[in-house]
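One protein chain omitted, others in place.
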Amino acid sequence: MRDVFIIGTGMTPFGELWDRSLRDLYVEAALAAIDDAAVDRLDSMYVGCMTSGLFVGQEHIGALMADYLGRTPIPATRVESACASGGIAVRQAYLEIASGASEVVLAGGVEKMNDGADVTSALAAASDQEYEAYQGITFPGLYALIARAHMHRYGTTREQLARVAVKNHRHGALNPKAQFQFEITIDQVLNSTQVADPLRLLDCSPVTDGAAAVILASAEVAGKLKGHPAVKITASAQASDTFALHNRQDLTHLGAVQRAGELAFIQAGRTIDDIDVVELHDCFTIAELCAMEALGIAEPGKAAALVETGETTLGGRLPINTSGGLKAKGHPVGASGVAQIVELTTQLRGTAGKRQVEGARLALAQNMGGTGASCTVHILEGAA
Amino acid sequence: MVGIVGWGAYVPCYRIKAETIARQWGGDPESVRKGLLLEEKTVPGMDEDTITISVAAARDAIERAGIAPHEIGAVYIGSESHPYAVKPSGTVLIDALGIGPHVHVADYEFACKAGTEAMFVAYSLVKAGQMKYALGIGADTSQGAPGDALEYTASAGGAAFIMGDDKVVAEIQATYSYTSDTPDFWRKELEHYPQHAGRFTGEPAYFRHVLAAARGILEQSGHQPQDFAYAVFHMPNGKFPLKAAKTLGFTREQMEEGLLVTTMGNTYSGSSPTGLAAILDVARPGDLILLVSFGSGAGSDAFVFQTTDHLPALQDKAPKIRTLLERNRRYLDYGQYAKFRRKIIFNSPV
Partner (left out) sequence: MKSAQYIREVPQRYRLEAGKCTGCGKLHFPPRLVCDGCGSREFEAATLPRQGTLLTWTVIHAAPPQFSLETPYVVGIVELDGGVRLTCQVADCDPEELAVGAPVELVFRRIKEDNAADIIQYGYKAVLRRE
């Protein structure tokens, strides 16, 4: 397998973007990434998107985006794995270059969630439609089931969950592209609107329009570029788990996250202790804790205590979700996995401004679909 | 010997007090309580209907009978609140309980006596030797118009009876029906709530048919009122059945066990059948039971049952109806009740 580098990144603002359509969003992010890379060549492209069909009634969006990006006749492929669509789009582009099939590939992710479709129903399609969604469970509800199991098993408290949201809002306040660029308090989380007990509104990532894109290239192409310090993808791993949450023997354990993490560390020849900055899939506060535990950032049941120490806050030993995470940056579901890579590339280039992690060289991104039935983990390495 | 081989009954856990309804419409709670002899009524949960009530009752009937569901050759659900105007209730039930598909199914409708019709036909088929077992159910989730007198009583519940000729717990000794065209209560297609003819529903309707059917079956069977351990008459309210009983020469004591209406309300097609279930829950072998239903429009079906030695062993095999009436009662205010019964206009899709 060949080495693969990130040579360009682009991202729209995240939020309620009433004046931009699905295609506008993708093309805007892709153009920004192409401009950032300063290469004209594009051999193929990927579009990570969860459910444009349910959100705006549009399918077949690989070709749609190729056309509106002015790149026909290159191959254009949509990737769908619920909220992991973006991360897996990046992985597909990575594999295409690593295999030697292509030299320069665009991996973008997009979701247009605010065009009037019922978001709760659309997102519930990522659960087992016949045996979970049918019963009236929602996505916040599924994570609430995990949260209660975690609280019961490990004594995790409501306040500890709130701290994850408070931390990520603190980071989001420093991100000019975040949907929520303001801080919140624990009291605000604890008193926010009930969504799915024990989770409240401020435990949940928002409904977001947005797109993000990266350009990946072979060493040969990347080596000729002078613009940015090279960022190498040293691991790209993916795993799956039982589809329905109720079939997990341990409801608090994200098996696919653990598996993808283990594979990624082996591929990169690294351990979690080597990592300087992390983007985790915090679709709900409990998800960040479970993902931390699955990746070995904390022992099972100990993630909440680690968050309380401040070690995962910017300035701490291992900052998590410096972008604001899905919680504060926003969660356009198909774009989130790509946006994580954009954030970490920015960190590794040393251009993250107020939210820069000093001396960051190794970064990890974890992006999952559903209640963790699909997961991808990437490890990125910046220039020495 | 042909008769009941298994029974089950069900009422939802939700309740509204007659007093709550009276206060909503500026009525006098005390006069409602005394006038109708009614404290409260059952209300179906938003996830309950005639079909789910029938399934719950029939599941217990099968459990008590100790038979395999597929041995049942016919299933009849009597109700005036079948969830579909077109599409049977019974088909859902036979698939939920594993009775089908080799089974005869029909839904019956005859105001409040559809349940005893179902029982009558089930009994007749077994007696004719057409099949080993047949299931007759009476269940309803009836509605009275907001502010109407019927709103105090129209409730939800039902009972299921498996008829057979083996290990009979209550032999059917006699049946009798009395029917005439009497428009005391009706609802036309596409109308949401029923209409009724006020006091005409009493003497010319309920009492004429109930008394005639009762007198007819007593004469036919050669029994006197004092021969019976229990009697149950259709219970549109607390007053009517007690008055009918008194007129016929039955005592309050004979009526007490089956008189569920004061805390259950009028379960329409399920009314006298749930009363019968309550009696079977406690009767001793050899007891005679009289049941007389009434359905507006109008008609009455009467049955004389005699319990057997097989009865006691089945009484504790499933929850008793009075236990269900007493446990987990969840009271609604009028606003919740209006929402549960969809008395307010909602946006689509529901």
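Points to keep in mind about this one:
Every chain is named by a letter (A and B) in the order it is written, and numbering of its residues begins at 1.
To be clear about the criterion, a residue touches a chain if its C-beta (ideal position, glycine included) is under 8 Å from a C-beta of that chain, and two chains touch if they have at least 3 such contacts.
All values reported here derive from a predicted model rather than from experimental measurement.
For the chain missing from the display, the contacting residue among B:13, B:131 or B:197 is B:13, taking the whole complex into account. Within the set A:15, A:48, A:140 or A:261, the residue that contacts the chain not displayed is A:140. When the omitted chain is restored, the residue from B:4, B:18, B:32 or B:51 that touches it is B:51. For chain B, the residues in touch with the chain missing from this view are 12-13, 45-49, 51-52, 55-56, 59, 83-84, 92, 95-98, 327-328, 330, 339, 346, 348-350. Contact residues of chain A toward the unshown chain are 118, 120-121, 124, 128, 130-138, 140-141, 144-146, 148-149, 152, 193-199, 242, 244-247, 251.
Assume only the chains that are shown with their structure count from here on.
One inter-chain figure worth recording: chain A and chain B are separated by 58 Å, centre to centre, where each centre is the mean of the chain's CA atoms.
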